[in-house]
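There's a structure below that I have some questions on.
With one protein chain withheld, the remaining protein chains of the complex are depicted in position.
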Amino acid sequence: MSMIRLEHLVKRFGAFTALKTMDLTIADGEFVALLGPSGCGKSTTMNMIAGMETPSEGRILFGDRDMAGVPMGRRGVGFVFQNYAIFTHMTVRQNLSYGLRATRRPSDEVVRRTNAMAELLQLTPMLDRPAAGLSVNILQRVAIGRSAIMEPAIFLLDEPLSNVDAAFRAVMRTELKGLQRSFKQTMVYVTHDQLEAMTMADRIAVMDHGVLQQVGTPLQIYNDPANLFVARFIGSPGMNLLHGRPTEVAGSMAIDLGALGYSLPLAPEQAAAARKANGDVVFGFRPEQAARVSEGQGMAMPISFVERIGARTILHLGDGAASAKTVFENDAGFEMGRALHFAPHPSAVRLFDAASGAALRGQ
Amino acid sequence: MKDESARLGFRLTLPAQVLVLFISVFPLLMQAYISLTDWSPLSGQSWPQAWQFWNSFANYSDLLGDGRLWAALGRTAFVMAVCVPIEFMLGLGLATLFMDDFKGKRVFYSILIMPMMVVPAVAGYMFFMLFQSGGPVNDILAMFTGSPVTIAWLSDPNLALVAVMVADIWQWTPLMFLILLAGLVGVPEDQVRAATLLGANPLQRFTSIVLPRMKTIIGIALAIRVIECFKIFDTLFIMTGGGPGVATETISVYIYKIATQDLIWGYVAAIALAILIVLSVVCVWALKRMARVRA
Partner (left out) sequence: MAEIAFRNVTKRYGATLAVDDASFTVADNEFFCFFGPPLSGKSTILRLILGLEKPDSGEILIDGKAVNEVSPAARNIAMVFQNLALFPHMTAADNVRFPLVERREAPAKIEARLKDAAEKLHIGHILHKMPGQLSGGERQRVAIARALVRDPAAYLMDDPISALDARLREETRVELKRIQREAGRTLIYVTHDQEEAMSVADRMAILEDGAIRQIGRPVEIYDHPSTTYVARFLGSPVMNILPVQATGAGFEAAAGALQVAAGAQAGVAELGLRPEDLRVSVWEGGAGVPATVAEVEPLGGYTVVTLTAGAQPLRAMLRGQPDIRVGALVGLGCDPARVMYFGAGGEALPRTGGNSLGGDRQ
């Protein structure tokens, strides 16, 4: 019933194509994040699901029902706006009960369900306070509660945390995730913050320039990015990407990193991928998946900057031509200017076609 | 430091404040003074000597018994009661239409606000012509009835008032439209969308989201028009001159007539002051009420 299917969805605004074609199926009860930089088409996709925009081409189905021509008020979707769109001239109670009152539910039911929702969201103490002037975390809960009270089968959230202080985002993330658990609705969540998507979503749909780049669980996307864009976009810091050339030395594949004067032997699966390469490749590995090695064993790059953030130390390595970042757990005497000898774990290496940017895979 | 800068600010704005005080307070005082006398420019004395004709509150007690004044007031109130709601509804309807996009929106917009730019005297003359017994209004009516229509709009005591009100509505609906459009544009679109997604129908959206957000601006629009209606004069005067008889004599026309024809300035001053006081009280009350509703 509350499965969402997007089939060949296209959206043009005049000469500008906001969404080039999108095919995505979101399962009943699933939490899917639409993730991408601003202008990637994620909000356009969401607005079409809600019925605020009409697709230029393609279909949107809820279950088996085509949503074409169904106005937004009749789609049964809950929508949480980026700015929350709280009715500031009303009290919290009036906000929460708005939908029930608009659809003319009996007044005892309105009171009962409003109180229950307030209880669930811990809004009871401020039910009769005017909504204007409440703090963002309360406004967020009011916005969610106001939609949730209608028991929509589908919940859409448009960057609900982007106006929240960084310090507070972690708290709100946990709160949101907990709410999804208690409501068990299908949730589509638009965000540009990969951390939000990673921590909350069952699956992530990464978008860029109106094109869906990859769909998968957070770890699938983190571990096996489909292309260079996803590799760079996911992770904090993003994946290290170095240009190299596959070479075969005595029957075993390696990547020659050229200017770095270093040739990296590959694990069997990556070797198989490298054999498929058509010319140069991009050699990728996660900053967390590199280890210090003794001199001559791996790559060497000068440390250009040391960031220590709590328990993590992020090393910025190299210069403009070839640079990388590594993350270590402790600050074991890293000094700016000194060379760091390091090598990625062979199984953590990912290869991409240098020309197309697509991932090269073994199988 | 705060007191210091406040004091400096006071000193710097003092000349301007004195000027404003002089401009607005002096004429008022002058009027109050004259209103307590029986002075007329024909008396041969200039106004500072008006005390020689002192009659204390006689003008004010005359005013209470002045049937023509009360009739003019009633007529003005009637025009206001009919025109302002019609202008408001028309303006709101048009403004709502203009929130959506449609073909030729810009052209319609220009045409719509044109009446506001017409000099009232010219508008008066236009409607004077339109409502002649051989004029276009009757011609159009004739197209419906099939036989020639020769209604004497401006010389029939009842119809003259109708013609005057039509002209007022024509000229002032655009102002309502503009103010209300500005108000509508200021209503956050996301809130209206949120209400839609929560299942509210257009009427519910309008009454629960749009109207509350426009309360202040509606109040301002109505206040402007009510005050302006009280002063209705130029268009009307050219169309009917307040006639036939006193059939379209509003308060402004009445004051004009007794001031220019009867030249009893002490009495005119008393009427003007009385109206000012009544209007001020009403306005202050309305503004306070509005402020309370918002808070």
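Just so it is clear, A and B label the chains in written order, and each chain counts residues from 1 on its own.
By our rule, a contact is a pair of C-beta atoms (placed from the backbone, for glycine too) under 8 Å apart; a residue touches a chain by one contact, two chains touch by 3 or more.
From a predicted model like this one, the values you see are computed outputs, not experimental measurements.
Contacts of the undisplayed chain with visible chains (whole complex): A.
Only one residue from A:D28, A:E175, A:D193 or A:D256 touches the chain missing from this view: A:D193.
Only one of A:K42, A:R141, A:R203 or A:H316 touches the chain withheld from this view, namely A:H316.
Remark: the omitted chain is touched by one listed residue; of A:S236, A:N278 or A:S356 this is A:S236.
Seen from chain A, the chain kept out of the figure touches residues 37-38, 165-167, 170, 174, 177, 192-195, 198-199, 218-219, 222-223, 233-238, 286-289, 305, 307-311, 314, 316, 327, 329, 331.
By our rule, only the chains that are shown with their structure count from here on.
Separating the centre of chain A from that of chain B, both taken as means of CA atoms, is a distance of 59 Å. Interface of chain B with chain A (complex): residues 188, 190-191, 193-201, 204, 208-209, 212-213. For chain A in complex with chain B, the touching residues are 50, 52, 71-73, 75, 77-79, 81, 83, 85-87, 89, 98-99, 102-103, 146-147, 150.
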